[in-house]
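Partial view: only certain chains, each at its native spot in the assembly.
All chains are identified by letter, namely A, B and C, in their written order; residue positions are counted from 1 within each chain.
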Amino acid sequence: MDLGTVIGIVLIFALLGSAMTMGVGIGAYIDVPSALIVIGGSIGALMISFKPSQMKQFTKIFMIAVKPPQTDVPELIKKLVEFATKARKDGILALEGDVNNEENEFLKKGLSMAIDGSEPDTIRDLLEIEMEQTNTRHKVHGNIFNQWGGLAGAMGMVGTLIGLVAMLLNMADPSAIGPSMAVALLTTMYGAIIGNVFGTPIYNILGVRNDEETLVQEMILSGIMSIQSGDAPRVLEAKLLSYLPPANRVSQFD
Amino acid sequence: MDLGTVIGIVLIFALLGSAMTMGVGIGAYIDVPSALIVIGGSIGALMISFKPSQMKQFTKIFMIAVKPPQTDVPELIKKLVEFATKARKDGILALEGDVNNEENEFLKKGLSMAIDGSEPDTIRDLLEIEMEQTNTRHKVHGNIFNQWGGLAGAMGMVGTLIGLVAMLLNMADPSAIGPSMAVALLTTMYGAIIGNVFGTPIYNILGVRNDEETLVQEMILSGIMSIQSGDAPRVLEAKLLSYLPPANRVSQFD
Amino acid sequence: MDLGTVIGIVLIFALLGSAMTMGVGIGAYIDVPSALIVIGGSIGALMISFKPSQMKQFTKIFMIAVKPPQTDVPELIKKLVEFATKARKDGILALEGDVNNEENEFLKKGLSMAIDGSEPDTIRDLLEIEMEQTNTRHKVHGNIFNQWGGLAGAMGMVGTLIGLVAMLLNMADPSAIGPSMAVALLTTMYGAIIGNVFGTPIYNILGVRNDEETLVQEMILSGIMSIQSGDAPRVLEAKLLSYLPPANRVSQFD
């Protein structure tokens, strides 16, 4: 997963870099003030758009996109089915030890409640609130990058307009027109690169990650409800396997 | 919170200002008639788009974006759990004093109804209408700024077209072409700055604030329902903590 | 309300007009064939987009945006609470006289049915169909203006392309290039003005008006249901006041 993101970023910059080198050299495309306008300006606009506590997570979210936490779904199904089997044989209290060693916080919380004898409706309520809130927080995270793309593009346009106005007021020396306009276009280029390498794609992958986590949470919720109501493990497994693409469905009962 | 908005605005104008100064000086970018077309024109279009009573709140809403009313959520959870504990021990009438001192209008209203013995369904009905209407009003507020961004951009384009036509009809003196076109572009630049500093970002942050308030109201509604039905305070706390990100969950029972 | 729309339109045209006058004079911006292409062309496209019976209401809808029918909401609440009080004391038949004098058709219809002894479910059914259909009709009305904005912009672009092609084929006389291109740009300018003064803003305000009317109808439906089921007037008032912003809530019982 991280591999895809890293290869994608490297590939893009390698291609753009060699295109620049082939023409007038990569140095002509680097202009610190232009970069400051686009990056600083768009991050300034993001600081207006979101709360400081949300903005602080900027790099953390970026890292989640690049190096996402993984859940091994077939492993999860196996574990839930084992829990169901054990609970059916020895009672739900037999799961106490497993819960303490469980690393997935969502599963741990739900299962503890089931062992403590909470009502199924209470457990479902709590886990659903948690799922919804997690989802909402992820949406905000994705939105930061989505907005970044749009705002970087807009700041790039503002920078180009500033440069164009300066150029238009200094047309006495015709030989300066080309280079001035070239510099003016750099902010638009920076804005487009930020938007289409970091903005939209990071927004997309965060959405994919959120869908994955929501799926895992749905499966866990489904599993806990089954375990508590004492469903047959085979039925639970059939249900959980329905969440997977047909090719990945391997039953431990076959 | 206010800090983020203020730093963001200052950062953007510092960057744009220095970019202007480095070129032809900031004075070349200031043109009062152009600013009037974009600001006045877009506010005129907003006056067509919304009711005067909605437009009157323009600066008030802006201040909410910059300096939002805060609710201390962990404090709120603590308070609701305390209310639940007291109501369970001494009956719901014991909360009468607390209600009178309560500053959150939504909590005060719901709790008063519960103490007055209103039916749970009636309380839920009323509070849900209030939540929905608050949400609707906030949506309109955000929409004013969202529309402002779009309309300022459009008025900027109209201003540039007016300037371009004037320039095209006066091409006898070639040395005037550059400066005329520079002025014509200023309205587009103003429109883009308004849209991307005040339009979209203020719209975004108002949405974030609304989500926060809705969350607080949902938690209060959930709390009042629990208090009235005499739920165990521990269960209520567990439910309310589910609304928070995992890292912020601190139980007063541990 | 009408005032806002009128001031907005006047403000925009005053600003654009003075910008035109300051440059080459307002006359240079008036070109009847260009205006015909944009206005006629976009209205032609609207005639394809909507039914003649919908298009016939074009000016009528425009007048609703400019001079909307008003409902005095606090007055409505007062009236509904009075009806509830009377019905509770003297029976629902006591409202017969009030119904005959009632001007709001929606309230009149619902209340007549209640007096005639229709089932609550039947009344709710009918009034909800009516609300939904009203809403749907209003959406179509708003959509006419929304589409007008987009189509006028597009026809403006087509007009500019027609002008550009003509200019490009007649470049023998360089002194004619400027004026030809100036005229070509006028259609784009007309399209942008129509879209951003009449299109989007009228669409917006019609949405605001529709939300208002829906709110009033919801309150009336809520009131009729309460009156018929003999709810306490105080409870009805509390419910209706929840629809208002907190600052506007004045109870007649306090």
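The criterion applied here is as follows: a residue touches a chain if its C-beta (ideal position, glycine included) is under 8 Å from a C-beta of that chain, and two chains touch if they have at least 3 such contacts.
As the structure is a computational prediction, the values presented were derived from the model and not from experiment.
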item: Given 3 placed chains, full-complex copy number; value: 5
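Note that only the chains that are shown with their structure count from here on.
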item: Relative orientation of copies chain A and chain C, as a Cα rotation angle in degrees, nearest 5; value: 145
item: Averaged-CA centre spacing for the pair chain C and chain B, given as whole angstrom; value: 25
item: Computed distance of Cα centres, chain C from chain A, in Å; value: 40
item: Shared-contact residues (touching 2 or more other chains) in chain B; value: none
item: In the complex, chain A residues that touch chain B; value: 33, 36-37, 40-41, 43-52, 54-55, 105, 113, 118, 122, 125-127, 129-130, 133, 136-137, 140, 143, 147, 150-151, 154-155, 157-159, 161-166, 168-171
item: Footprint of chain A on chain B - complex, ascending; value: 1, 3-5, 7-12, 15-16, 18-20, 22-24, 28-29, 65, 175, 177-179, 181-182, 185-186, 188-189, 192-193, 195-197, 200-202, 204-205, 208, 211, 235, 238-239, 242-246
